[in-house]
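What you see is the complex with one protein chain gone and the rest in place.
As written, the chains take the letters A, B and C, and residue 1 is the first residue of each chain.
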Amino acid sequence: MNQPLRITVWNEAFHETVLPGMGDYYPDGIHGALAAGIEAQIPDATVRCAVLSDPEHGLTEQVLADTDVLLWWGHVKHDEVDDEVVDRVHRHVLGGMGLLVLHSGHFSKIFIKLMGTTCSLSWRNAGEREVLWTVAPAHPIAEGVAQPVVIPEQETYGEFFDIPAPDELVFVSSFSGGEVFRSGATFRRGNGRIFYFSPGDEHYPVYNQAEVQRIIANGIRWAAQPGKPRSAPEVSQAPRGWFEPHAGPTAQ
Amino acid sequence: MNQPLRITVWNEAFHETVLPGMGDYYPDGIHGALAAGIEAQIPDATVRCAVLSDPEHGLTEQVLADTDVLLWWGHVKHDEVDDEVVDRVHRHVLGGMGLLVLHSGHFSKIFIKLMGTTCSLSWRNAGEREVLWTVAPAHPIAEGVAQPVVIPEQETYGEFFDIPAPDELVFVSSFSGGEVFRSGATFRRGNGRIFYFSPGDEHYPVYNQAEVQRIIANGIRWAAQPGKPRSAPEVSQAPRGWFEPHAGPTAQ
Amino acid sequence: MNQPLRITVWNEAFHETVLPGMGDYYPDGIHGALAAGIEAQIPDATVRCAVLSDPEHGLTEQVLADTDVLLWWGHVKHDEVDDEVVDRVHRHVLGGMGLLVLHSGHFSKIFIKLMGTTCSLSWRNAGEREVLWTVAPAHPIAEGVAQPVVIPEQETYGEFFDIPAPDELVFVSSFSGGEVFRSGATFRRGNGRIFYFSPGDEHYPVYNQAEVQRIIANGIRWAAQPGKPRSAPEVSQAPRGWFEPHAGPTAQ
Partner (left out) sequence: MNQPLRITVWNEAFHETVLPGMGDYYPDGIHGALAAGIEAQIPDATVRCAVLSDPEHGLTEQVLADTDVLLWWGHVKHDEVDDEVVDRVHRHVLGGMGLLVLHSGHFSKIFIKLMGTTCSLSWRNAGEREVLWTVAPAHPIAEGVAQPVVIPEQETYGEFFDIPAPDELVFVSSFSGGEVFRSGATFRRGNGRIFYFSPGDEHYPVYNQAEVQRIIANGIRWAAQPGKPRSAPEVSQAPRGWFEPHAGPTAQ
């Protein structure tokens, strides 16, 4: 329990190469901003980054095996993520690795595969104010989070967001245009834990905001299961009474 | 199943006596407006009304026994509802009677008793626009409901709304001031079904709006269990194997 | 609403060709037994069957479009189901078609795709007694179901069953060897409703049991959304204020 948490931040890292001015607020890319926020909030964490252009997208078996929690940011390059890597991440999540899916990651292959739905939503990029409200104050991810958090400018996401009913709905946001969105939601799948968190877009410096960093750090701590053997559930067959203390099928 | 649904609409019916102008939009009181809406939506339903000033508040054992679904509207007179009547309604809900709790009924004795929490919320009466969004389109209460429903003027209710996490969250509203509210939520308790629905206030003619009437009618149909024997769960003791087809404790 | 429900029963129909004696209790196959049970319980339903060996497995676009609720029974031939047909069924479920997944269908491609997990479990075929308990008596699928239902002989399914936490857990079973299983569970996905129900195996005449037929019929009624336009959620983009009654972006 006293081992430092091992965090991997994944970013498709495409907008960074084409969006003028993005370097002003995200000089090290979205992944760099996320990593800096995590390091500020969880000083003893070990944070590394991986991007689409890395071999195997930087998500080798070894990297995932050494990762307690993976953060996923993608937007326009979802289709370029290899299915084999997606299957590998899926297996690790079901085996106990934590996963934070951020913003436009709702349409990533891994999130769709885990949710089983279209993960579609309505959207509008108009720099509206997002107000994020805690609806589950006793949840660990809401710990120390202001009620509400105001994000001055953000892409608008609106319902219907086609996800399974979350295990726990933690945050709901309004946008100044009148839309609402289930902006923070948890899902347990297999032996793993998933947190979807919608704030954060390539056009606005949302990940530099301390309250947002706090929520992401809370999400990481909640999703992490350090020290847990990593294995996805498997089918098994066992004789009657296999679990009895004195072994063998019971006479009962 | 072909018996007409038996609906009882309960209203404290106080504002009707003191609020100038309320008669313009609710000439027959809030209960009258609710009853009219139900009759419009479920033509073969049997609808009756009961108010605080009736003997036993109009909620005698017989009335409840003859009620498939009870609607509850109260606001400033919650404390004047007899505990004995509250206990009676509670028993009937756990026994299978449907209950729709409306708007300021969140602070009614019966809702607090059923939820176990404070049922508190934040509020502001400023005639803001409410936009009500469906977040569970496959739920029967959302059937045929427009996405979204716009209520031009309404009292603002905001989170944190101190209720248990709903079994099913059906609607979430935004208000033009930026608040959000879980405005439509279901709860199964004992053998009964409860639907909380927040729109509707004494100052605005919300219950005259067809979309709102539709939602309330859907809620009634969802909450009703006509023909179900009315009894709350009870503690029981039974010998081993009592459920075996050939009776008596099993040898196994 | 008064249209007869349109039910399609799908079966891989393989055991019927190789398992000696199965014809004694299922002379018309598992699908035939299921169809007969439905017809007994919902006399005005329109029931048809489809099997693996039919062209497109009998699940053409037209058949699905004409189906309110699809039942799925498969066991050893999951891999022979075309991915294209699976995608088609998936799209129809998210579009509003009801789906009942039965017994070993837990490992079908369609169920795994909808759940996002491995859907694995533990099992043992030892003809143990299953006792099925209602844990949600106010749920429509439990209506009129005895507490408990005893199934004299059945394949044992045990936890951990790797599914998402159900929206509603309706039944939990014990087996005489001591295992437990979440045997009746609902899931809303997209615009559709899914009911997983575990009793029923090729070795035991479970689907001939009236209580089991009752539960399946309840599940069908719960999952059906007759008359609902069939379309899966889609991403959308809309200008600010698109939902305002007087159209066009609002000035607000």
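Everything that follows uses one rule, which is that a residue touches a chain if its C-beta (ideal position, glycine included) is under 8 Å from a C-beta of that chain, and two chains touch if they have at least 3 such contacts.
This is a predicted model, so every value here is computed, not measured.
**Student:** Name every shown chain in contact with the chain that has been left out of the document.
**Tutor:** It touches the following shown chains in the full complex: A, B, C.
**Student:** Looking at B:P4, B:G23 or B:G116, which residue reaches the missing chain?
**Tutor:** B:G116
**Student:** Can you tell me which of B:A65, B:A126 or B:A146 touches the chain that was removed from the display?
**Tutor:** Only one of B:A65, B:A126 or B:A146 touches the chain omitted from view, namely B:A126.
**Student:** For the chain left off this view, which of C:L59, C:M97, C:I110 or C:V172 is in contact with it?
**Tutor:** Once the missing chain is taken into account, the touching residue is C:V172.
**Student:** From the list C:D28, C:D87 or C:E159, which touches the chain that is not on show?
**Tutor:** Spelled out, the listed residue whose C-beta touches the missing chain is C:E159.
**Student:** What chain A residues would touch the chain not displayed?
**Tutor:** 96, 131, 136-139, 143, 148, 150, 152, 167-168, 176, 188-193, 225, 228, 233, 243-245, 252
**Student:** Please give every residue of chain C in contact with the chain that is not shown.
**Tutor:** 129, 131, 133-137, 147-148, 158-161, 165, 168-169, 172-176, 178-180, 182, 252
**Student:** Across the whole complex, list the residues on chain B that are touched by the chain not included here.
**Tutor:** 94, 107, 113-118, 120-124, 126, 128, 158, 160, 162, 164-165, 167, 176-178, 187-190, 232-241, 243
One rule holds for everything that comes next: only the chains that are shown with their structure count from here on.
**Student:** Mind checking chain A against chain B and telling me if their interface is mostly the same residue numbers on each side, over half, or mostly different?
**Tutor:** The interface of chain A with chain B is built from mostly shared positions.
**Student:** By count of C-beta pairs in contact, what is the leading chain pair?
**Tutor:** The chain pair sharing the largest number of C-beta contacts is A-C.
**Student:** When the CA atoms of chain A are placed over those of chain C, what is the turn angle between 0 and 180 degrees, to the nearest 5?
**Tutor:** 180
**Student:** When you check chain C against every other chain, which residues touch at least two of them?
**Tutor:** 167, 188-190, 233, 243, 252
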